[in-house]
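Only one protein chain is missing; all other protein chains are in place.
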Amino acid sequence: MKLLDKIFKFNGGIQAETKKDISTKKTIKSLPIPSEIRLPLRQHIGKMAKLRVKVGDQVLKGELIAEADGNISAAIHAPTSGKIKSIEKLLIPHPSGLPDFCVTLIPDNNDKWVKKFPIDWKNISLKETNKLLLNSGIVGLGGAAFPSHLKLGTNRNSPIKTLIINAAECEPYITCDDMLMRERGKDLIEGIELVQSLLGAEETIIGIEDNKLEAFKIISSLIEKKPNIYIKVVPTIYPSGDAKRLIFLINGIKIPKEKRSSEYGIQMFNVATIVAIFRFIQYGEPSLSRIVTITGNIKEPRNYEVLFGTPLRSLVKDAGGQKIKNNTFLMGGPMMGFTLPSIDVSVTKTMNCVISAEPEMIQVTEEPLPCIRCSKCAEACPVSLQPQELFWFSKSDQFEKAQNYNLFDCIECGCCSYVCPSNIPLVQFYRYAKSEIISQSIAAEEADIARERNDFRILRLDREKKERAERNAQRKAENTNTDKLKLIEEKRAEIAAAMDRIKNEKNI
Amino acid sequence: MLTSILIILFLAVIIGLVLGFSSVQFKVEGDPIIEKIDSILPQTQCGQCSYPGCKPYATAIAKGDADINQCPPGGEKGVRALAELMGVEYKPLNESHGISKPKAIAFIDEDTCIGCTLCIQACPVDAILGAAKQMHTIIEKECTGCELCLPPCPVDCITMEPIEENAENWKWKYPVYSIAVSEKKVNN
Partner (left out) sequence: MINQQSPFIKKAPSVTWIMMLVMLGLVPGTLACVFFFGIGILLNLTIAIITALIFEYFILKIRNLPIKLFITDGSAIVAASLLAISIPSIAPWWIIVIGTFFTIIVAKHLYGGLGSNLFNPAMIGYAVLLISFPAVMTKWPLPASHLLDFNLAQQIQIFVYGTKDVIDSVSSATPLDYIKTQILLNRPYEVNFTKGMPINSYFNASIIISLSFLIGGIFMWIKKIITWHLPITFLISLALISSIFWLVDSTRYLSPFIHLFSGGTLLCAFFIITDPVSGPTTPKGKIFFAFGVALLVYLIRVFGGYPEGIAFAVILMNICVPLIDSLTQPKVFGHE
């Protein structure tokens, strides 16, 4: 083991109260199988999973319910055995509060496994392993939900030199990764070795914040005899757990917004993702559950191992319910999370933490004032943006200028809002501006297509008109042929003769 | 006296040369203003502006024949953008050309459709598939929501369905809060 001591410090960041000890006092508990499971088909970045079951089907634990639709997508499996009750739009844990397609499963409480297929990854090609991973259903469990098979994929230009394990867990309150390291360190280390060799990386660096002493001790002792796995302690400064910030803290490499870390020979996985990959390859168990922290204004805060699709209500009930009733729950940390639309949404792959909202989180005590340009936000911005300028441009819909000031480099970490003396909801303005710009650019693309098609249609109509005119002209030209004229004259003569005959007959 | 006249003359020649040179060197092909106006217009090709399409309307604006507030699909934002481009005062949408409404997409009730191809001929962006006596269907992605296919349909089997907000196309809203930080609030 080697402690790499050099830490590169990024600009700004904040040191908020971590509040992590609230939920680390008790061990991880497995939440019992709920009476109903609702699985959203979109729990990941990319295309919605393609449904493979129909209402009334009996499924076993680990059976494929929906498969990945294309490469950028992830499969969804039955977390337990049971019967498919319905497929309909239900509320999902999403900031929009809008319903989306969900599969409802009624568990039969037998929890009967489908046949598992562990992967003999050492003896088959990387490509095949990767193909199998496509339907593992594993996505980045740190919160990004990026399908993991893509990160392990083989089609990249530069080889991966360093595997970085994100164990920073920088947001206050969240402790699921911390507890995982404390209790499942062995799985994690085996998973790291597995992923490292899958990627062909030379070394692995585990980045951990200095507030997780116990986890650090456990992991350090586990990697003592591993020559290529290092652990690096980073200071507890939010957002050190943001992928690009953590890479900089560890390696001093600043990766711009539009680039992927793999282009720099670095790949990063969250600790929980590593364990999920390990379990899939070693035991053939797809991604069916995760560790969720439930904390904040709750009677018994702790970490739970929860099946995906479990209604939040069961989790809250098991944790003893809210201390102060306000029926408001946040998903994710207090810095970047969002309020859940209802207590009836289900636990998904991205739900690392549920915070039962403390009263002061949802009541605004101080009114916002105008920006006084104190530039505290700029001092706190980990991306070195100028939040006060971005605020001004977003507020007045000057989107082009906002983009010139690199609005899209903003990671929405919330540091600026956290330190603003005027209480301005800065991040809200950036989210608004970003989604407005995105929808405008989609509209512009659609308009371009429409313009092209309209131009093409006008061309086509012109061409058809011309062709028709040509055809008519040709017909006319044909009509003036002498042969035709002769023919017509003959016919006319015939008609005249016939008429004469009729006349004659009448006369008689 | 003579020197000053000569100097002025000399300057006139030089400046004339520079101007002449730049008019040749930096000549702009086509009429960019029409293109610019056209790029602001939503390309619905609906003809509500009383011109047969977006490009003809753009040309009319450029010539000064049409006003900037005749495009309902472009909405208030479109008029504002045009006002800024043309350097004229903003004016509200002229409602005689229709009102702005959320974008919708045409849907053909395939059971009722008799396959008359009239809608296909009406569609300005060729977004309807089908042949004579065959049922028709709309290429959703390419439909601009112009509603031009509605009147020719003899059996009224086409309906306009507004695009529903879902988790994918959903947008964050403009932050609303209680005080004067947002000027919008004060004006209201």
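Per-chain numbering from 1; labels A and B assigned in written order.
The rule is simple: a residue touches a chain if its C-beta (ideal position, glycine included) is under 8 Å from a C-beta of that chain, and two chains touch if they have at least 3 such contacts.
None of the values given here were measured: they were computed from a predicted structure.
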Contact with the hidden chain (one of A:Ser197, A:Asn228, A:Gln282 or A:Gln386): A:Gln386
Candidates A:Lys9, A:Lys186, A:Lys217 or A:Arg373 - the one touching the absent chain: A:Arg373
Residue in contact with the excluded chain [from A:Ile106, A:Leu213 or A:Ile362]: A:Ile362
Contact footprint on chain A, counting only the chain that is left out: 10-11, 14, 16-17, 95, 172, 244, 248, 254-257, 259, 330, 332, 334-339, 355, 357, 361-362, 364, 366-367, 369-376, 378-379, 382-386, 388-389, 405-406, 409, 414, 417-423, 425, 427-428, 431
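Note that in this section only the chains that are shown with their structure count from here on.
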Whole-Å separation of chain centres (CA-atom averages), chain A against chain B: 34
Chain A residues within the chain B interface of the complex: 42, 92, 94-96, 98, 100, 367-371, 395, 422, 424-425, 428-429, 431-432, 434-436, 439, 443, 446-451, 453-458, 460
Residues of chain B that touch chain A when the two form their complex: 38, 41-45, 53-55, 124-127, 141-142, 144, 165-175, 177-182
